[in-house]
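One protein chain omitted, others in place.
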Amino acid sequence: MKGYASLVKPYIFWMSLFIVVPMLLIVLYAFTEHGNALMAFRFTLDNFLKFFDPVFIKVLFKSLEVAIITTLFCILIGYPIAYIISNTSERIQTLLILLITLPMWINMLVRTYAWISILSDGGILNSIFEFLGLPPIKMMYTDFAVMLGMVYNFLPFMIISIYTVLAKLDKALIHASHDLGANPVQTFLRIVLPLSMPGVISGITLVFLPAVSTFVIPKFLGGGQYMLIGNLIENQFITVGEWNFGSAISLIMAMIIMGSMILTRKIDRDASDTKNVEGGKAW
Amino acid sequence: MRKLIEFQNIVKSFNGSLVLKGINLSIHENEFITLLGPSGCGKTTLLRILGGFISQNEGHVYFDDIEISNVPPYKREINTVFQRYALFPHMNVFDNIAFGLRIKKQDKNTIEQKVRKMLKLVNLEGYEDRPVTLLSGGQQQRVAIARALVNEPMVLLLDEPLGALDLKLRKEMQIELKKIQQEVGITFIYVTHDQEEALTMSDTIVVMNAGEIQQIGTPTDIYNEPENRFVADFIGESNIIDGLMIEDYKVKFDDQTFECIDYGFEDNLEVDIVLRPEDIDIVPIDMGRIKGVIKSTIFKGVHFEVVVETPYREWIIHTTDKVEVDKEVGLHFFPEDIHIMYKMGSY
Partner (left out) sequence: MVGIKKHNLTKFLIVAGVLSFFYLPILSLMVFSFNDSRSLTSWSGFSLQWYKALFENREMMTAITTTITIALISTFVATVMGTLAAIGISKSRRIIKELVLSVNSFPILNPEIVTAIGLMLLYSSLNIEKGFLTMLLAHIIFSTPYVILSVLPRLRRLDPDIAEAALDLGATPLQALWKVIVPMITPGIVSGALIAFTMSFDDFVISYFVSGNGVKNISILVYTMSKRINPTINALSTILVVIITIVLLVVNLYPFITKKELKEAE
């Protein structure tokens, strides 16, 4: 319409240079030998083979393990909270959502840093334990600390995702379910839970992705020796200088993430095929 | 017919405003009873109190002689057809209808049988596997009715179920609903603001306004003998006139005295008078006791809607005669067409 469409052209150029090219570069570096790739263009799979060392595979599995457990905890804690909030009065809902989103606006580093003083050996929690006559617990630099930090950072996303769907749920459906003889528990299991799945799925996406790729939280709360994939990549680029290997690891991580997204979407679609969630949309 | 439900002095307020001001009402077995009134009159509130979705502030609700005010909705033998159907979007037609039966843990074959019977009743055979989100408004509505009826409740509550349908479909569904009620033989409690709908379908109409019952009666009673100005105005078109009941069978208005067939009012009582537009004839000016000038005439298909201006008021008349604007005419009606009502608030 009257040339407004051509407004998109400059952005297409911008994206090609600043979004597409960088990604192609990562692929390029991953498949070439050490050194400035544009000069010495020699195709190789060595970078990927290097990854299949037990040390690195261990890092991969650890990252997946931590990310999955974090996601699970976020669902286990996040769903009940979202459910409770969605059933309060509108004013309280607004207040609670505000309270939950406020920490999200505070810098992630600052929020993670705060846990150091709480979890350290001489820290706040251990001081309380001492005061109560309990033995001190080592929490810093453990899996527990890292997962705690992750849940702390990502839980609000899960809560908001699920809450958004629950809040939009037509209350008449719940009335109808009661009208037809289902008690509140049956209503939850047969009506509310299935219809809230889209929120859970998008919550999983918002938690799992950063949980797999983060390196700040493991670094602060896991210590220098604690390596997840994100740390590995950072290490390769910043400290070791092995850009090719680092790129290969990034590709592997990207593949895994893409794979899990496709998997979750497939699970969602299979569920909705039998239960016709979005059946009415003209897709 | 046996009394099935009784409302005793139901009072309900929301946020400080009184929505139901002390409702007393009995509903009988097999009755098609309609709660009729404008938005905000409290009809839906009363229905929801019966369904168990809200509680009254004062008063009792009896079902089969048992007080049910503390019984949750999933334990009442009442089912509801919701205004916007509230069909479960993640289930198909069959699963929606079968929902209540599955909760009751009935066996698979019985469920299959009952659901198919319902589908036949509402004319949706073959639609079992359709996702409900793909159905038209009319089809969704029929699924909602089937879903409620399949549970064989003693009472079915219908909250303005035809509101979202277009005119033709609405009229078809009105007839179908009445037919279903008579076939199945249960009590239907219907809520609407559409007086034509109420007149078409009901055995009994309860006219409500501002949280109070204005009149209870059969459609003909309500139409022909409205008890007050509100009912007369709400049902059908009327000419409502201030008058004076001189004595039995004699009423005075517009400086003339007319014979009428009402009696039992105090002598010289100020009353409201109703004359239906279709009961008034336009006649040559010498032949009518009331004389006026034709102000406008609008063709409405079934009749002309004519406005006649007299020195006292404007009259609305429905006639099949074609008349000319600005013509001087007379108005004629019979004594039985004059209907006397007490003025509101005076009884």
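In this document, chain identifiers A and B correspond to the written order of the chains, with residue numbering beginning at 1 in each.
In this section, a contact is a pair of C-beta atoms (placed from the backbone, for glycine too) under 8 Å apart; a residue touches a chain by one contact, two chains touch by 3 or more.
Not measured: the values here are computed from a predicted model.
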Option touching the unshown chain, where B:Ser69, B:Gln106, B:Asn224 or B:Thr319 are the choices: B:Ser69
Given A:Tyr113, A:Phe129 or A:Phe144, the one touching the chain that is not displayed: A:Tyr113
Touch list for chain A against the chain that is not drawn: 1-12, 14-15, 18-23, 25-26, 29, 36-38, 77, 80-81, 84-85, 94, 96, 98-100, 102-103, 105-111, 113-118, 120, 122-124, 127, 152, 155-156, 178, 184, 209-210, 212-213, 215-216, 220, 230, 233-234, 237-238, 243, 246-247, 250, 253-254, 257
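One rule holds for everything that comes next: only the chains that are shown with their structure count from here on.
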Whole-Å gap between the CA centroids of chain A and chain B: 56
Footprint of chain A on chain B - complex, ascending: 51-53, 72-75, 78-80, 82-84, 86-92, 99-100, 103-104, 131-134, 147-148, 151
For the chain A and chain B complex, residues of the former touching the latter: 170, 172-173, 175-183, 186, 190-191, 194-195, 272, 275-280
